[in-house]
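For subunit A:
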Amino acid sequence: MPEAIIETTGLTKSFKGFRAVNDISLQVLPGTIHAMIGPNGAGKTTCFNLLTKFLRPTSGRILFKGRDITALKPDQIARQGLVRSFQISAVFGQLSVLDNVMLALQRQRGESFDFWGSLRRLDTQKARAEELLHDVGLGAELDTPAAQLPYGRKRALELATTLALDPEVMLLDEPLAGMGTEDVSRTADLIRRVAKGRTVLMVEHNLGVVAELCDRITVLARGEVLVEGDYATVSKDPRVIESYIGGAAHE
Partner candidate 1 sequence: SNGFSDDVVRIGVLTDMSGIYSDLSGEAAVEAVRMAVEDFGGEVHGVPIEVIYGDHRNRADTGASRAREWYDNDGVDMINDLSNSGVALAVAAVADERQRHAISNSASNIGLTNDYCSPYVTHYTYDAYSLAQGTGKTIVEDGGDTWFFLTVDFAFGIGLEQQVSDVVREAGGHVMGAARHPLDTTDFSSYALQAQASGAEIIGIASTGADAINAINALSEFGVSPSQRPAALLLWFDDIVSLGLDTAQGLLINNAFYWDADEGSREFSERFYERTGRMPNMAHAGNYSSTMHYLNAVEAAGTDDPDAVSEKMRELEINDFFATGGYIRPNGRMVHDQYLWEVKAPDESEYDYDFLRLVATISGEDAFQPLEDSTCHLLNGG
Partner candidate 2 sequence: MHLRSLTLPLSIVAVLALLAIPFFPQWIYLVFVMKTLCFVLFACAFNLLLGHTGILSFGHAAFFGSGAYIAGHLVKNYGVPFELGILAGGLVAALLGAVIGALAIRRSGIYLAMITLAMSQLVYFFYLQAPFTGAEDGLQRVPRGTFLGVIDLRNDTALYYVVLGIVAVGLWVVWRTVNSPFGQVLRAIREHEPRAISLGYPVARYKILVFTLSAGLSGIAGALKAIIFQLAALYDVHWHTSGDVILMTLLGGMNTVFGPAVGAAIVAALNHYLDPFGAWVTVITGVVFMACVLAFRQGVVGELGRLLKLRRPSRPEQTADQPARGESQP
């Protein structure tokens, strides 16, 4: 079995006594699409916040490609190639769709502190940005302020922005939340495409999508890992049905 790209040991986060995430040991294998599911409040988002250091773990270690990143700052983690998206869509509302992506592209160039430089310096990257936006089907919306996009397209834009960083690992928190059916399928395809050559860890309530996209699934409940495995195993597991999917409860 190959070396895990993300590995947590005993990861725990408690908010004044309340354990939102409790001793989670997670292994995400490189090149896989790994889903994290569970009822509301299971601790999925908190997990993401811990992995990207938006929250400081109460205890436990986080390894990225074997290196301990538990002590790093969020922006450092991002620069290491571990990039997350947010549950409630996070785009730069007043900026144009294009600028949203340009912002991500601009980071690799060391110039972001040059307040004396002109924006034109970045034009070289326009082509790349447009290409990315085209991929997510926003090719026609380049100059629209992001705030004006419908919710679903926002998620797409967010995805494009994340991709612009060309991250090794993407953490997507409910990338399909609040999307209409057609958006869902489009975005699902997109995720599958871009996942090639990367690792994806995603939170998703839409089990249909999870079923077809994901190689591996971790089910959380009350901050703990309930089951882990491929979709078949997981969806059959009585505890999962009981605690998450509902239905054949305690018969």
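The candidate set was assembled so that all candidates are chains of the complex that A comes from, given by their letters.
As a convention for this text, a residue touches a chain if its C-beta (ideal position, glycine included) is under 8 Å from a C-beta of that chain, and two chains touch if they have at least 3 such contacts; residues count from 1.
Nothing here was measured: the structure is a model prediction, and the numbers come from that model.
Shown alone here is subunit A; of the other chains of the complex, listed as 1 or 2, the one that touches it is 2. Per the touch definition, subunit A reaches candidate 2 in the complex via residues 52, 54, 73-76, 78-79, 83-86, 90-95, 99, 102-104, 106-107, 109, 111-119, 121-122, 144-145, 147-148, 161, 165.
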